[in-house]
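Working notes for the structure below.
All protein chains but one are shown at their positions in the complex.
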Amino acid sequence: MSDVLLDVRSITMQFGGLKAVDSLAFQIKKGQLVGLIGPNGAGKTTAFNMLTGVYRPTSGDILFAGQSMVGLRPYQISRNGIARTFQNIRLFRELSVLQNVLIAFNQHVKSGTWSAILQTQSFLDEEAELRSKALALLKVFGLDRKADEIASSLPYGEQRKLEIIRALATKPKLILLDEPAAGMNHSETHQLMETIAQIRKDFDLTVLLIEHDMKLVMGICENIIVLDHGVKIEEGNAQHVRSSQKVIEAYLGVEESV
Amino acid sequence: MKKLFFAILFSLPLLSGCTKSGDEIRVGEFGSLTGNDATFGLSTNKGIRLAIDEVNEKGGIKGKKIKLITLDDQGRDTEAVQVVTRLITQENVVAVLGEVASSRSKAAAPIAQEYKIPMISPSSTNPEVTKIGDYIFRVCFIDPFQGFVMAKFASENLKVKKAAILRDVKNDYSVGLADVFAADLKKMGGEIIADLSYQAGDVDFKAQLTQIRSKAPDAIFIPGYYTEVGLIAQQARDLGIKVPLLGGDGWDSTKLSEIGKEAIDGAYFSNHYTSESTDPVVRDFITRFQAKYGDTPDGLAAMGYDAARILILAMERAQEIKPNLIRDEIAKTKDFAGATGKISINENRDAVKSAVVVQVQGKSNKFVTTIHP
Amino acid sequence: MQDFVQHLVNGLSLGSIYALIALGYTMVYGILQMINFAHSDVYMVGAFAAYYAAKWLGIENQPGLMSLATLLVVSMVACALLGLTIERLAYRPLRKAPKLNILITAIGVSLFLQYAGQLVFGADPKVFPEVMPDITFFQWGDLSLRSSDFTVLIVALLAMVGLHFLIHHTKIGRAMRAVSQNSSVAAMLGVNPDRIVAMTFVVGSSLAGVGSVLVGMKYPKIEPLMGMMIGLKAFVAAVLGGIGSIPGAVLGGLLMGLSEEMVVAYLSSTYRDALAFGILIVILLLKPAGLLGRYQVEKV
Partner (left out) sequence: MLRSLKLPFLSFLGLIAVGLVLEFGFSAFIQITALFVLVNMIMAMSLNLVNGTSGQFSLGHAGFMAIGAYVGAYLSQHWALFPEGLTALNFFVYTLLGGSLAAVFGFLVGQPSLRLKGDYLAIVTLGFGEIIRVALLNMDFLGGARGIHGIPTVPDGFGLSRFMAQYLFGSFWVILCFFFLWRLVHSNQGRGFLSVREDEIAAESMGVNTTAVKVRAFVVSAFFAGVAGVLSAYFVRYINPSSFGFLRSVDAVIMVVLGGMGSFTGSIVAAILITIMPELLRTVQQVTGVDLRMLIYALALVLVMILRPQGIFGSKELRDFWRKK
């Protein structure tokens, strides 16, 4: 089982009397692209927040590359190699596109405070190197020409992209994408999904993707986990999930109530 | 952009510096006209202005009018330093009057000393102030004397054995006076059974007073300003404290009895003079002050007046209006009959004058005794 | 024992003043999530309004219920008008600005009122008219209880109940809560947020007016800077009780008063002023929401 990258062992998140996530367990193998789907309010983002350390699970354990992540602060988890994007975009709004990416590089910077103050050669070299690396990364997504623009001035789709670039810049092993296609039209979504599949290959990544519209993920995910009311109701490939009675009920139930 | 700022910075003061002229005598005053201590600074300013206006009406000194330049230091030390430097190097004054608070006098005095411009503080009582140099004078008591006066009065006239102190810890005047009183009373065989503090600006003193009440002292020494003492007296009375309250010249204001009402009646404090005084100088001062401003002068106004008067007389006596000559004449002041009593300047450049102890009785203060230095 | 009870009474009496002023802070904070730094200076202006009104009407030396009622009305109206003006001119243009900008503006307004007060009213203290005779109604040995100790307490409690009723059981209160939750949604539902915010300031400022007259009666010395320290402490009291919570403000105020009193009584008078802030820091570290407040966690 050495190829299991993420091992989620029965995590539960309780807010007061409400169990937002109840005994959720699943595994992700290295290199997989996994979808986490479910109707609104199913507990998907809560699960993400536990995986990234924003919330501490009430019970259960999360093993990443064999190490427990429970109790670590978000920045420590990030340094272990888990990166994420946010459902409601959280860019550093007033900073430039380039700076957004550079901040994500921070955890890998070697120069210390004093070399910055004394402007040593190694510091200057590293800064220049970071800059060219960041530009290269932006270029992959065609954002390099906008490097000096303020992040909040980008159009919506590009902000989403920038969030993904920023997450990639932390050099993660696992990237968690929280509804990356939210607010996009059909062709944009399609394009984005292809990009995601592409970066997985190029960056040698494992991807966990949240989406509440299950049709979107069907095409690209090898494994799909379905959540409803905080509980995992189904897991398997697209074929399997699509035909599952429970999944249909969960989605239909929601649609009826809407 | 920066250059523009600098240009503005330098041009304006220069413009005002150009107004210097030979047919007037420029005298500087610095004080807290705004800020926490504004009420004291403004009182002093009234006294000083009265003295200057009077002499100008009579034709000035040696045919020249006095121009008083008053600058506000907002009750801040750094401003005091800046302002006095400005008075001396920019406004070219020949003498400086100020400050009320010892702290700001101490901050500013080194500058006056350095430029050899005489400075007279109307009411900074801390002994250190005039030790800064031979150009620094004052017309008020110093803490050791006033503390001694009240300790002596308490011990001899009131037969106080056990006293409590309630001091304003924010105010160096109050702290200095309290320390001296405590030391002197002990020497006279008395005892300090409670020493509590408040901060100027407080309005509730019941906690301290209840504490003091439980110790049952013979008297309570409150060396603060009238602004708080009125309230303290009232709350002491509310709590049923009947022992005499004692204080210093910071009490001297008609506001004291207005705030304290009947609760302050019967309290004693040391002062420079009494408004009962029949001394024509004093009566004259009070009448003219009332005519000019429409209210009764308090102790700070009287001291501001005396400081200005001593300076004016020294300038009249001086051969020429030059700072060093004025200084010498101020130092020679002897038996000057001022609104705050007979003042002589001693070799430490402090005022030597006798203190009176008065008792508050409604709006007026009844003379009780005189204590000589 | 007598001393202890006396300290207790003193502390409650002082605390009720903090409570009364804290209500104004908490009210505005609850609806707008802003610290109205100028509240304590509105309170100062209220005291002067009452002072000049009493002089002008010639009732400075006629204690009685009539005078009290007159001065309360004058002071409340003056404060409400001032509060409205401040809201309209200084705060409304910043409704959407970052919180800190609003805080800085509030500090600016506060300084402005303090210095304008020094220019207009003069820096010297004024003596507040005697509005109601203060009587000792209970005496037991050294222990004496006075009416003024309890008037403020009772008024503060009444104001607390009144505010609670206003906010939770009236139409305008519902609108206030709606605005406080989400002002754009409230606007869609037909509530005019500007009007509601203005109302909030009217209510909060009138409370400052009530406070100023009652405090003036108790401590008959008023000056332009009188609001500064008492305002800071009242604010601390509001935070202590849980800012935004109406009963919290009263609880916080009383606790503040009591602890200040007890520190002087049993520890040392010198650190009395440091205490308020010491409590504040400890409370915020241990229980940032205050005793009765709710702390909102940012949603991710």
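Note that the chains are named A, B and C in the order they appear, and that numbering of residues resets to 1 at the start of each chain.
We take it that a residue touches a chain if its C-beta (ideal position, glycine included) is under 8 Å from a C-beta of that chain, and two chains touch if they have at least 3 such contacts.
Because the structure is a prediction, the values reported are computed rather than measured.
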Omitted chain's touching partners, listed by label: A, B, C
Using the touch definition up top, pick the residue from A:Q27, A:Q87 or A:T120 that touches the left-out chain. A:T120
Please identify which residue in A:S10, A:N106 or A:S153 touches the non-displayed chain. A:N106
List the residues of chain B that touch the chain left out of this view. 1-2, 5-6, 8-10, 12-13, 15-17, 33-34, 71-72, 74-78, 81-82, 85-86, 88-90, 102-103, 106-107, 110, 115, 126, 128, 132, 169-172, 174-176, 199
Give me the chain A residues in contact with the hidden chain, please. 52-54, 73-75, 77-79, 83-84, 86, 90-95, 99, 102-107, 109, 111, 113, 116-120, 123, 127, 130, 166-167, 169-170
Interface residues of chain C toward the undisplayed chain are 34-35, 90, 93-94, 97-105, 107-109, 111-112, 114-116, 119, 232, 235-236, 239, 270-271, 273-274, 276-278, 280-281, 284-285, 288, 298, 300
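Just so it is clear, only the chains that are shown with their structure count from here on.
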Express in whole angstrom the distance between the two chain centres, defined as the mean CA positions of chain A and chain C. 48
Rounded to the nearest Å, the gap between Cα centres of chain B and chain C is 35
Taking each chain's mean CA coordinate, chain A and chain B are separated, in whole Å, by 72
Mind pulling the chain B residues that touch 2 or more other chains? none
Using the touch definition from the top, which residues of chain A touch two or more other chains? none
Quick check: in the complex, which residue numbers of chain C touch chain B? 3, 6-7, 10-11, 13-14, 115, 118, 122-125, 127, 134, 136, 142, 144, 146, 215, 219-221, 223, 225-226, 228-230, 260-261, 263-265, 269-270, 272-273
In the complex, chain B touches chain C at residues 33-34, 36, 38-39, 41-43, 169, 196-199, 201-204, 206-208, 210-211, 213-214, 227, 230-231, 234, 238-240, 255, 258-259
